[in-house]
Structures are given as structure tokens and as C-alpha cells.
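Just dropping this structure here.
In this view, the complex is presented without one of its protein chains, the others remaining in place.
Per-chain numbering from 1; labels A and B assigned in written order.
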Amino acid sequence: MSATVLERPEAAPEAPSEQAEKLVIFAWSGELDRIWPTLILATTGAAMGKETTVFFTFWGLFPLVKDEVRITGENWMQKMLSTMNRGGADHLKLSKMNFAGAGKAMMMHLAKEHRVATPQELLDLAREMGVRLVPCQMTMDLLGLKREDLIEGLEEPAGATTALAEAQGAITLFI
Amino acid sequence: MSATVLERPEAAPEAPSEQAEKLVIFAWSGELDRIWPTLILATTGAAMGKETTVFFTFWGLFPLVKDEVRITGENWMQKMLSTMNRGGADHLKLSKMNFAGAGKAMMMHLAKEHRVATPQELLDLAREMGVRLVPCQMTMDLLGLKREDLIEGLEEPAGATTALAEAQGAITLFI
Partner (left out) sequence: MSATVLERPEAAPEAPSEQAEKLVIFAWSGELDRIWPTLILATTGAAMGKETTVFFTFWGLFPLVKDEVRITGENWMQKMLSTMNRGGADHLKLSKMNFAGAGKAMMMHLAKEHRVATPQELLDLAREMGVRLVPCQMTMDLLGLKREDLIEGLEEPAGATTALAEAQGAITLFI
């Protein structure tokens, strides 16, 4: 899967004349049911040849944390905050119906039966299709996360200025 | 009310010269307090002469389910999932303050006193004003919903590609 990272799908050359079509998603939420539309829209946009960027900020950063990494900050508060929000795309919760995790289990099962990709699969697919996955530097600082705590294949961490510069003229969605 | 379906308000002819002004809302949430801004912005956009499209996806699809239809899928999980999220615009919950339904009752009462339209009224009005209400095909598949399970007056179900194509150059909001 990682062999084709950074390659663009064939649709890209179709729109060279006028200004490039762009899609910029601000992925603020880390919940399963919001990560889904984020990554489905991002991969669809990339497949349509749009320059597609997802800025992962605040709660949205957690799915990018390596599974083997527990977020461990410098003090007890960061640790406590981190414990409540385990990183990694396998640990995402639904924003609703979260009683004892039943909602998530059902949703994942439903998705599997109907062949809708899991968040981890969509994350891998997005990188393969050339979606730029950008972690938010300020959030990383706030949580004491280093570059090596995050999964491979991401762009350099960036801030709001970079995000807004990219967003000008793009389809912009805050999810 | 349904006599004027598909007619455009008078404001539309005002902006024929340059590219058509568009508003595209991704209605991902099914909660009362989010359906409200979705439909208020959509009807306002249509009244201003903008080509207005609302894509109802994920939880956002539930308000489009016919009141008499309980979502009944092929297996117990879909049924359970559906029970937790009764379809129909009359059953929407608030995303906050949902203790025993008191928050919703109060909000509806407040809205009534101040003559703010109910979600069902806004949904009807939106269709009358020519807002394109598009159900998400992937969500329908996931929940085992058929076209006839949804209310009248909707566009053909469509996917993310259609939504993003429509969104290019539009005001885009993910609600």
C-alpha cells in the first residue's frame, strides 16, 4: 500500500487550464462518525483530481497518533487528558450512542458487512491517493506530541496560517 | 404549499451575468438544533437566488425518513441502530440539554411563541423554494433504506462525487 504514496490519481491532469480545484478539510473532531465523512470526502476529492488537504487539529489529531504510543506529556494533566482520549484510528468513538461501546461495534460491523472502509483503511487510502494529511503544530505543542509520535506519511506539521492560505479558493469544510 | 414546488423566488434573475452563486450544505447531523441552521440557511440562500443544495448524509438522513416508516434493516443490528434514531423530522433531538426531552420541548415552544418555523415546516418550505434536497446513497445502503422509505420531493440519491462537484465554487458548509 505504501509504495504508491504521493502519487496522484489519473483524474488530476484533467483540470490544468484554469485555477486548480482544491478541497481543504479542517478535521477538528476525532470521533469515528466524523472521521468517516472527513476521509470519504477527502479520498473522493483526490480521486476527482482536486488538490486535497486535511488539517488535523485539536481532537482531530488523535487518530494520527501511533497505536503503540500512549500520549505521555510532561505532567499529570497531560497524562490524564491523554488517557481519556487514546490516540490511534482503532480507538475512535462515535459521537453518539456510545453506551458501553455498543454503538461503535455495531457501526463497524454494519460498515464491514456493507464493505464501507474502516477509518484506518481510509487513512491509508488517503495517503496513497495523495491527500495531504497535515497535523496541527499548536495542538501537538499543547499535548506534548512530537513528530515521531505520529503515524508515517504525514506532511510537516503546520499552523492556522498555512491552513487558511491553502483554503483560499478551495471547497472548505470544518468537520 | 406544494403548489409552488420548484419555482424560484424573484431574486434569482438578478445574477445571470457571471458564474451562478451557489450554496452547498453537507447536512451530516440529524439533531434539531443543527437541522435548524441547515434549513434556515438553505431557504435564505434560495430566497437570495443562489442555487442551493443540501446533501443529507449519515445522521442527517434520518429527518428525511417518512414518519410512518421505521427503519427496518435486514438484521438485528440495523434494527437496533434504527430504534435509537427514529427517523422523521418530528422526532429530532437537541444535541445538548436532552434530559428527558425537556430541552427539545422548551425549544419548540420558544420557537412557536416567537414564530420560528419548525423543522418540518422548514423542510416543506425548502422544497417549495427549489432547494435541492439530496439523500446520500452510501448512507441509504448502510442503513438498508430504499427510496420509498424517504419523504417525497427529494432529488435522486447521490454520492460524495456529486456533492463535491456541486460544491466547487459554492459557499460550502458542513453542518
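We take it that a residue touches a chain if its C-beta (ideal position, glycine included) is under 8 Å from a C-beta of that chain, and two chains touch if they have at least 3 such contacts.
Bear in mind that the values here come from a model prediction, so they are computed numbers and not experimental data.
Of B:33, B:121 or B:141, it is B:33 that touches the chain left out of the display. Note that of A:44, A:57 or A:118, the residue touching the chain absent from this view is A:57. The residue touching the chain not shown here, chosen from A:43, A:118 or A:172, is A:172. Considering the complete assembly, subunit B touches the hidden chain via residues 21, 23, 33-34, 36-37, 40-41, 44-45, 47-48, 50, 96-97, 103, 106-107, 109-111, 114, 116, 171-175. In the full complex, subunit A contacts the hidden chain through residues 26, 28, 57-59, 77-78, 80-81, 84-85, 138, 141-143, 159-161, 163-165, 167-168, 170, 172-174.
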